[in-house]
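Yeah, one chain of the complex is gone here, protein chain that is, but the others are all in their spots.
The chains carry the letters A and B, assigned in the order they are written, with residues numbered from 1 in each.
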Amino acid sequence: MALLTVKNLSVGYHTRKGFLKSVQGVSFALDQGKSLGFVGESGCGKTTIGMALMGLLPNNASVTNGEILFEDQDLLKMSKKEIQQIRWKKIAMIFQAAMNALNPVHRVSDQIAEAILAHDADISKKTAMKQVESLFQLVGIPPDRMNDYPHHYSGGMKQRVIIAMALACHPSLIIADEPTTALDVIVQDQILSAIKDFRNKLKISVIFISHDIAVVADVCDTIGIMFAGQLVEYGRIEDVFYSPMHPYTQSLLSSYLTLNKDVVQLNAYLGKTPDLINPTTGCLFCERCTVAEATCSLRAPEWVKISPTHKALCSRCK
Amino acid sequence: MEIQKFVLKRLIEIFVIFFVILTVLFLLFRLAPGDPVTRMVDPTMTPEDAAYLIAQLGLDQPVWLQYIYYLKNFFTGNFGISFHYGVAVFSIILNRLPNTILLFSTSILLSAFAGIFLGKIASWHKGEKIDTWMTLGALICHTLFLPWLALIMIWIFGFHIGWFPLNGMISPEIWLDSSSGFWLKFLDVAHHMVLPLATLFLIHFGSYLLLMRSSMLDTLKEDYILTARAKGLDEKVIRNHHAAPNAALPVVTSVGISLAFSLSGGALTETVFSWPGIGRELVFAVSNSDYPLAQASFLLIATVVLISNLVVDVLYAYLDPRIKY
Partner (left out) sequence: MVDRFLEGWSVYKESLIGKIGLTLLVIFALMALCSFFPPMIDPMYHPMTGVDPQISHSTSPSWRHWLGTDFIGRDILCQLLAGARIAFMVGISAAFMSILLGTTVGMIAGYSGKIVDTLLMRLADMIMVMPTLLVVLILSSLFGQLNIWTIVLLIALFRWPGVSRVIRAQTLSLKERPFIEAAKVTGASHFRIIFRHIMPNVLPLSLLYMTFRVTSAIIIEAALAFLGFGDPSTVSWGMMLQWVWKTGHMFQAPYWLLPPGICISLLTLSFYMLGRAMEEVLDPRLRKEVAQE
């Protein structure tokens, strides 16, 4: 039984210019202890999925379709109070370190303890603080820094605090939204190790959202490639990485420079982002696709099963 | 530790500013048309008294020596004799200072707290009726002309309804009666203080409300608010514990910036309500050409502004952990 099953999720935003379809018909499943990555360029809808799972969509967003089944309960049908109880206790989130994710006027220890105390009515402040201390040790920050304020921390340390905070209530699922963006490569590596650590040791499921496919490949078992609000390729890391089928995935992977291969021509893609307010009926990637046919722009593509663990949304790959 | 260094640094700055003000005032005093001596020393005094005072103030000395006398006198509290009252200026302003501080600080505290509290509430209900009314009310109050509002208050509440005294700070009968206890006197002052306090409050709370409201709306868009929501905290907790403390900081800064303006308003209020404070004394002294008293009142008000600025700065440093001095 999967921990999380998302069926046909569609989310859109009400804007001045119309209703922007940010996520269209996305389905996936995640088992306990496994990790899933979402990769795509800015605006592809990956962050929206993360927000929808937490119930943190902004006021001008609406879920137009779909189910989010977490431990067999549809999160979309829950009341506000029920969602509040699930948040952090069952599903937690790791934000970008570059974000202002920590409140500048409260001590870091208080902010983490707050999460613990909010979800456990019987615990005392003292015990909560002890837990904060062990969390700090878990992520490798000296506990004597506990009572500092956020602005005393470097970017890497802040990210670790955010990870510690996410682990505070022992959730079953952690959604990491661009956790290594804006960090230098050495710190990036440390953070990724930390994430892999708690995934392996604590058996926590992870949904990893990034625009960086290499990072996702490092941490996740399964990967979903997103483009223009749709999932265009989905499968195990080995499958997608070594045999990408969708033209978009192929161009994503080839736009990477690697150290152990010769420099190949980079496939920069042309064309602008597709119109998400009035999307075409055909394939959304058509304009930028190098192997598009005439029928691609007229008829919506269907899922092609390449292997039991690998599928792509493309009429051209059989 | 750092706060102490900060206070010391600011005190030195205040000292320098004050010094400059003293000097400028001295220069203007010398440059102004008319005879400086008759300006400082009441011509109706007896020649012996006048001569004594002139010697004390150094008015018969060359300019640069006068300046030294001027500074020395200032720091020893010798401001001359008031034309109007006939007593040492120092005793007069010392008597008036507590009254001004009482009215001024109470009004600032009240309007700041009310502005922050109501602004917070207005932002919660953004777009709803309560918000529209609050914002409109704040806007109207903020643009009312203070002396006029004071007159209206007296007219309606003092004259027509008769709940409050028309002016002054105390009722002489109560204070002259030796059997009046502390509480009776306290209530008497409070009773007299209601209208001037209400006037100052109405004028000032509006700008704090509007500022707090927009500050809250900005703060609620911050990332750490998203974090707080993700933690599953209740909306009320998020607004009060996470958003409001951050949103209130610009309001505190604004209180500091508008201190000078608030004091001018205080002076106007004191004048209309005949509240015996330094502001009113300054106005009277200028009307009566009582220069010694006017000069001293002005300098004391300048001191109050400077010290209040320091107090607000220290308060802000205490509230915002990001400030390190």
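Criterion: contacts are C-beta pairs under 8 Å (C-beta built on N, C-alpha and C of every residue); 3 or more make two chains touch, one makes a residue touch a chain.
This structure is a prediction, so every number in the text was calculated from the model and none was measured.
Residue B:Ala302 is the one among B:Val89, B:Leu118, B:Ala302 or B:Ala317 that touches the chain not shown.
Among the residues B:Leu53, B:Ile238 or B:Ala294, only B:Ala294 touches the chain that is left out of the figure.
Across B:Phe15, B:Tyr52, B:Phe113 or B:Trp148, the residue that sits in touch with the chain not pictured is B:Trp148.
The missing chain lies against chain B, touching residues 17, 20-21, 25, 28-29, 32-33, 39, 139-140, 142-149, 151-152, 154-155, 159, 257, 260-261, 263-264, 267-268, 271-272, 279, 282-283, 285-287, 289, 291, 294-295, 298, 301-302, 305-306, 309.
Keep in mind that, in the parts below, only the chains that are shown with their structure count from here on.
One simple way to say how far apart two chains are is to compare their mean CA positions; for chain A and chain B this gives 55 Å.
On chain B, the positions that touch chain A within their shared complex are 222-224, 226-234, 242, 245-246, 319-322. The residues of chain A lying in touch with chain B in their complex are 54, 56, 83-89, 92-93, 95, 99-106, 114-115, 118-119, 149, 151, 165.
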